[in-house]
Every structure is written in C-alpha cells, then in structure tokens.
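This report refers to the structure that appears directly beneath it.
All protein chains but one are shown at their positions in the complex.
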Amino acid sequence: MANFEPKIVAFLCNWCSYTGADLAGTSRMKYAHNIRIIRVMCSGRVDPTFVLKSLREGADGVLICGCHPGDCHYHEGNYKCLRRYEFIKQYLTEMGIDKKRIRLDWISASEGKQFAELADAMTEQVAELGPCRVRSIMENVT
Amino acid sequence: MKHRITIDPITRLEGHGKIEIFLDKEGAVENVYFQVPELRGFEKFCEGRAVEELSQIVTKICGVCPGCHHMASGKATDAVFGVTPPPTALKLRELFYMSHFVHSHIAHFYALAAPDFVVGPDAPPGERNILGVIGKVGLEIGGEVIKQRKIAQEIQALLGGHQTHVVMNIPGGVRKGLTIDQRDDIAKKAEGFIEFAKFSLKIFDDVVLANEKYVDIILNGPYSLDLYSMGLVDENNHVNFYDGKVRVVDQEGQEHCKYSPDEYIEFVSERVEPWSYLKFPYLKKIGWKGFVDGKDSGVYHATPLSRLNAADGMATPLAQEQYERMYKVLGGKPVHNTLAMHWARLVELLYSAERCLELATDPQITGKELRAKIDKNNITGEGVGTVEAQRGTLTHHYWTDEKGIVKKANIIVGTTNNNAAICMSLKKAAEGLIEKGKEPDHAILNMIEMAFRAYDPCFSCATHRLPGDMPMIVNIRNYNKDIIHTVKRD
Partner (left out) sequence: MDKENKEKLKLAVYWGAACGGCCVSVLDVHEKLLDIVAAADLVFWPIALDVKYADVQKMPEGHIDVCLFNGAIRNSENELMAVMLRQKSKIMVAYGACAQMGGIPGLGNFHDRKSIFDRVYKDSESTENAEGITPQPKYDVKEGRLDIPAFYNDVKTLRDVVCVDYFIPGCPPQSERLLEVFMAISSGAELPSKESVLGALDKSQCDECKRKKTDNKKVDRFYRPWEIEDDGETCFLEQGVVCMGPATRGGCGVRCIEGNAPCRGCYGPPPDVTDPGAKMMSAIATMIDSNDEEEITEIMASIDDIAGTFYRFSLPSSILRRKLMPEVVEVD
C-alpha cells in the first residue's frame, strides 16, 4: 500500500535488546522510523495486555525483543515471553487479526546491526498488511 | 379511522414480546400480531466451540429451563462422540430432570395460572394474583410453594453443581454421583413432591372444576384451536420427558407420525416472517397454510396438553389415574381447549414427582460408573439430542469436525414450536372477547392475556407478593399514531 507508514510499538528488554537498539543509534545506523520503543526490564514483563492495548490504541504492529535463549538476565524471562507469544499469535488469529502483525525476536546488546535489519523487516512486513483496523472498528461500534 | 392496540411489553412470562391488535373501521378485530423482538444468535456463535462446552453455553438460552437445554445438549454431545452413558448416569440425569420439572410446574401453576382460576378471570384486578389465591386457599400454601420450589432447586444444585446453569453433563455421562445418604434424602423429598402434587390437583378440583363458570370458560371460551399435538413418548407410548420418540397426533387423536429425534428435519420445518425474530415451526409433510388450524394446516403445538394428547397414557400410576380422569371430564381425547393446558401441567407435576421417587429408590442410582469411555477415533461428528422442555419439544443438533469442534448448530426450542399457535390463540381470544366498537375493559384485557399464559412461555413467580393490581396502560392510536384514547388499569 503506497504511502502507508505503519506505526509499530516495540517492547525491548533493558539488558539486551534495548542496548542493542541503542547501539544501532549511536552507530548512526539508518533504519525505519516507524518503530516506537518502550523499554521494559525483561521481555518476560510483556503481558499479552500490552500487545492487545497497543493494537487497540492504534498500532499496526507490535515487536517484542528479548535476550537470546539462555542469556536472559533473569534466567527464564525470555522463555516465559516465548510461551505467551505463542498464545497471543493464536488468539489474534482467532480474532481475525493477521499474526504477522506481531513478532518476537532475540537481540543481544552487541547486535545493533541486527536490530536495524529487524526494524526494517518488521516495518516492511506490516506495511504489506496495511493499516490494522482494530482501533477504527473499536471506535465505531455499530 | 383504523384503530390499533399495542401491548408492550407482554409481562409475567420469560422473554420479550409484544402484541399488536388491529381493529377495523367498525371496531372489530381485524388481525393480531404476536411479535418477538429478541434474538441472540446461539445457532451461530456456538460454532468454533468445543462441543462439550455447548452443554454449559446453551443453558444460557434460558435461565428458567436451563436444565432442558443442558440435557438436550448432553444427549447431542454423546451422539457426536458415539457413546451411550451408563445406566447410573442416565438415571442421575433423569432424576435431575424430574426435579427440574417439579420446580417449574409448581411455580407456573401457583403464580401464573392459579390467580386466573382460583380467584377468577374477571375478579377485581387487585385480587388476581398469588395473594388472592392465598386468600382463597390459605396462608400455608404460599409458604409451601416457596418451600417445595426451594427443595427442588436444592436437588438440582446437589446433582448439577450450579443450581441454575447446571454443569452436570460431560460427554458419556455425568460428573458427579450420589451417596446413599443423599439418595435417601432425595427419596423423602420426592414423597413430599407427590403429596404436594396431589394437593395441587385437589385445589384444581375444588376451586376450578367444582365451579361451573370456570368449566364453561375452559370448555367453551374462545381459546380452542384444532391443532396437531406433539410430544415425546417411550416404547409404551407413555409420556416421557427425557427420552423416546417424537409422536404427533392429529385433531382426532390419530397418529400422524412417530419419528426418532434425529429424523426431525424430515418432519418439522421452520418459517420466517419479517415482523418477528422468532421462527414458526410447522409440520413439513402437511405444509404451511397460514395462521389457520385444522387438519390441512401444519401448525401444531408442543405443550403439556399436547404431550398428554400425543401419548396413550402416563408411566406412573397416580398420574395415570389423573390422566384418565382429565380426559373423562373434558369429554374424550384429544382435548383442544387451550386452558386445559393448566390441568395437564398438574398431571405432569404428579408424574414428575412419582418418577423422582422411582429413581431415588432405584439401587442403580448410587452406582459408581458415571461415564462411558470416549474413543477419539470413534467420533461421529454429528448428534441430535431431544427432550421435552416444560414448554415443548426441544431439539439440539450439532455437527463437528474430527476433533469435536462445532462446525454448525441447529436448535428448535420448546416455546418456538408454539409460536404460530400463540399468535392464533391471541387472535381468537381477541376476536371472541373484544366487542365490536366497544373499548375492551380490564377483564377483557386479562382474558386475552390468559390465551398467552396457558402456554407457560417460561416464567412464573412464586413471589410472596405481586402488586395487587396488574397495572396496564393500553393506548389506542389512530393511523397517524396519535393516541386517541387510553384505557388504564392502575
């Protein structure tokens, strides 16, 4: 869809992925501006509510990043996130929302380049899907 | 100038409804429309659910007869999995179900029916309620009604967990059994039900049948419709609420058809009208000929009276005596007088009570085998469950995928069977009671309502006190919808 700039909310964990994104910034890497970052202490903090609320408030996509498996600062937090993510995907599918609108990936503190690439890939993926209708439907309950 | 009487909402029954009475220029009744303004869409939103969950979802179709939907659903679910519950489970289900009938029939008779008969259809409005009934028959009765209803509810809670939206059924059987102490306690309570049922029939005898005026209203009032009668019967053609075949007899009592519940689609069709959300079932082989009665019209009723008409008798002795007596007094079988539904309901109450006792004294009821084993590979993917709800034959039909997830659902509800009959009863009552050119007064309005109430469209209220009057405002509007006259009853 031409000229559609998706809004993507990204929950990044403090210890790895947020630092990785920060590295992308300080290295002046260019990547899609569509990402709005929210820092959480651990990807395990990401409640399904956050994802659903993001969509409800107008996000077209939600990205979650955590430490690589085995590297979580809190040991198991990223695995908890992984399990919840599977649930969210299934739930969104049942609700008629394309599960490609959300994505979970692992970014370490040193992976600035990977973060930039992920941001671009996610933006392209969501742009292809078009605007998410959740917010407009909710505001026009008929 | 055309006149129109709107009654909105109709009250003292479960659910939403309104009545539009059209009068012609001379003020005679031209037509009557009974409209149901509600729909929730269970037949659609059951899709995608695991089939066993439906037994707990469909109870929310009706909070007054949730047990009926639960049983029909449980039976359909068993059929989907291709299993038959073990005898103990079936008996536990039926015991629950008989208790459910006891509670519902008691409540309906005393709070809805009795006022019109015990006190009188044209008695002062202030007396035409349960208080008036109590005034006539004694203060103990009100307390006894509440007590018996409570006991029946408690049995439901014991067997079914949730007292209203019961959770008893699981594919292949039931979730909970009975201990010997519990069984004995229920047996004692069932004896109390029998006594109370006998007593209720006696009230009907002493107050209604002994009164020539009431008998005249029942036999000769504008409430008769010559319809086909439907009901579930067992292998002896006796009335059974939980299981059996569906039997339909014609206006002379001859068997029109008798079919296994899963064949229902060949025998019953539903019609849609644009002015009501409720569909109109009719007998398929005869066809829809309009809102008319008679042998050539497919309109039928499914009520306590139709059940007794369609059967050859009752399966328990005391109820059988009363069955024979009822038909003797009313001049033979089948009976088409709508108000006789109230009598039939009391005969059923007695049967339910006797059956409760039979089941509660059956040694198998405390058995330990509560469930048949489910083999996922034997899933048939389709099932029909039919029971008699208090107000008519109830059918649930489910189709599922190989995992038992519902693909489609089709439901024909008890009262739905009577949709066309109710329209016609109301019209007949209005025609017979509203005098041409004369504004209907309070007594007339009440007697029109009686045509509706006989079908027990669900609810009843064993409340201690109804407001003495039945306040009603009837607005008569001209063609421009201006109110030209108001009849009030405060």
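Brief remarks on what is shown
The first chain written gets the first letter, and so on, giving A and B; residue counts start at 1 in each chain.
By our rule, a residue touches a chain if its C-beta (ideal position, glycine included) is under 8 Å from a C-beta of that chain, and two chains touch if they have at least 3 such contacts.
What you see is a predicted model; the values in this text were computed from it and never measured.
Checked against the hidden chain, the listed residues B:P86, B:G160, B:G192 or B:G383 yield one contact partner: B:G160. Residue in contact with the omitted chain (choice from B:A72, B:I194 or B:V268): B:V268.
Hidden from this view is one chain, which touches chain A at 47-49, 52-53, 55-56, 69, 76, 79-80, 82-84, 86-88, 90-91, 94-97, 133-134, 137-138, 140-142.
Although one chain is not shown, part of chain B still touches it, namely residues 2, 4, 7-9, 11-16, 20, 22, 30-31, 33, 35-41, 43-45, 47-50, 52-53, 56-57, 60-64, 66, 81, 143, 146-147, 149-150, 153, 157, 160-168, 170-172, 175-176, 264-265, 268-277, 279, 281, 284, 288, 371, 374, 397, 403-405, 408, 410, 412, 458-459, 461-473, 475, 479.
Basically, only the chains that are shown with their structure count from here on.
With centres defined as mean CA coordinates, chain B is found 55 Å away from chain A.
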